[in-house]
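Note that one protein chain is taken out, while the other chains of the complex remain in position.
Going by the order they are written in, the chains are A, B and C; count residues from 1 in each one.
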Amino acid sequence: MGNELEKKKKDTIWVAKNLFQRNKVSGSSANISFRDGDKVYISATNTCFGTLEEEDFSVLDLDGKHLDGPKPSKEFPLHLFMYSKDSRNGAVIHTHSFYSTLWSCLKHEDKRDLIPSHTPYLDMKLGKITLVEYAAPGTKELFDNFCSAMNEGNGYLLKNHGPIVAAEDVLKAFYALEELEESSKIAWHLRNERI
Amino acid sequence: MGNELEKKKKDTIWVAKNLFQRNKVSGSSANISFRDGDKVYISATNTCFGTLEEEDFSVLDLDGKHLDGPKPSKEFPLHLFMYSKDSRNGAVIHTHSFYSTLWSCLKHEDKRDLIPSHTPYLDMKLGKITLVEYAAPGTKELFDNFCSAMNEGNGYLLKNHGPIVAAEDVLKAFYALEELEESSKIAWHLRNERI
Amino acid sequence: MGNELEKKKKDTIWVAKNLFQRNKVSGSSANISFRDGDKVYISATNTCFGTLEEEDFSVLDLDGKHLDGPKPSKEFPLHLFMYSKDSRNGAVIHTHSFYSTLWSCLKHEDKRDLIPSHTPYLDMKLGKITLVEYAAPGTKELFDNFCSAMNEGNGYLLKNHGPIVAAEDVLKAFYALEELEESSKIAWHLRNERI
Partner (left out) sequence: MGNELEKKKKDTIWVAKNLFQRNKVSGSSANISFRDGDKVYISATNTCFGTLEEEDFSVLDLDGKHLDGPKPSKEFPLHLFMYSKDSRNGAVIHTHSFYSTLWSCLKHEDKRDLIPSHTPYLDMKLGKITLVEYAAPGTKELFDNFCSAMNEGNGYLLKNHGPIVAAEDVLKAFYALEELEESSKIAWHLRNERI
């Protein structure tokens, strides 16, 4: 068990560092978590993915009770909700990755299918992407909007804010997030093209 | 012989890591192979170029029979075809690099010469780029479309999907892929310019 | 105290290197400083953030008297001003980060609120961004324009030149600078969109 927890921490830190180094994440704006049994390990508030270390994880139970480590990211309720809605979810990543965030700022007619399928990969990896209406970061209102938007999917764009995805483990969540960012980037570039 | 195989593995891993770190590849969407005598070493299914290691190569014979290692990328038939069509091909790379993929989403009149020659380098390194009609990734239909599109060239864009290139060795395949991405990027930026 | 100074230097070098490696800074165009008691440590003139080392800090007192180390960046008066205006400021970063600089080249109606709030983060981290009118880099005139533009805020765009930010410590200044760059990038992309 201990080794499995260590591996999850190590993978999560690898994902965080690589998202940072490759400019998919900037400053202190992202947060990441994984589930280990009935505990959730989430990056602390005001941490930077570029410097994330093992001691920067806050440990919560599935109801959000703080068990150990530093103060959690203020977006922790969104993470916990992703675990409670589907027990297969083992990791959650929330970022302000540029093109996903940009796309979240536009008007969208179908709020249950935000990203056009120019390539087949997002559908394969994550399914349809759903909009979460705007509310200030870290607020109860944002959490309520998140719950209202929730469906069977694991990919969401918080309006004027950024993407949040869940998957079985942190590497799969990373692959899903990357695909969402690529798909948003293609969607942006092709938004005015006849194709 | 053993040392040569080690060098090919090492070079292939270097190429994979550098494509990942420089954002030419994201998530788990790319695959890479090299030929060593009558064996093909190809990155396993669902591997990430950022974490590729020696044990992540699946070993196949030239007919696709699995000899050793993990399950191969589902695009392995495309790789094998590139080796069978020209015995000088020693390495194949398939990615979803952004501008090549974006360019593959547009309509093209001449499907045997997709990329305008704004600079002379793509012609010098890879020749004309040919379109492969769309079919779902990893399907027999995509393989058939690939075979139909095949000509003496070593550079292809799979429609709404991404580039695939072959060359004598993995470094040359890497140089070719990079040139294709740069040329696609220039083509995109100049598509509406009077020049 | 010695350990605290070492930590400040180490953090400053980490910030410089990461800004460089992630293409938020290029060549020798940026400068960075931190305050330690009544001394200011600032990157030397013509240094590159990619190679910055401990011996590249020039040491000044708060009036700009050169105490130790190499010749300071010619923009040191702007840094000192940011410390004198608010004693809580512990670090200052000035760069030519692309989108902030690009945005500084455009005409702006409200020179006390340059960046539209497409996302809430810049307001949360840095507040309103103010324009500093153009004068040649390193001149008394630029310094005078800087002083004239000064208000309670910690974020400025020097016109046709680039951003300058201050914060409590160098990591917070880094987070603020990154947010300013992301916000400028979103502003640029959405400048002609109906949203």
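One rule holds for everything that comes next: a contact is a pair of C-beta atoms (placed from the backbone, for glycine too) under 8 Å apart; a residue touches a chain by one contact, two chains touch by 3 or more.
Note that this is a predicted model, so its numbers are computed, not measured.
Contacts of the undisplayed chain with visible chains (whole complex): B, C. Of the candidate positions C:50, C:70 or C:120, contact with the hidden chain is made by C:50.
The hidden chain makes contact, of the residues C:14, C:98 or C:143, with C:98. Listed for chain C, the residues touching the missing chain in the whole complex are 20-21, 23, 26-29, 46, 48, 50-51, 96, 98, 101-102, 105-107, 136-137, 160-162, 188.
Taking the complete complex into account, residues 14, 18, 21-23, 118-121, 124-125, 171, 174-179, 181-182, 185-186, 189-190, 193-195 of chain B touch the chain not shown.
Heads up, the rule we're going with is that only the chains that are shown with their structure count from here on.
If each chain is reduced to the average of its C-alpha atoms, the one that sits nearest the average of all protein C-alpha atoms is A.
We define each chain's centre as the mean of its Cα atoms; on that basis chain A and chain B are separated by 30 Å. Put simply, the C-alpha centre of chain B and that of chain C have 42 angstrom between them.
Multi-chain contact residues of chain C (touching two or more other chains): none found.
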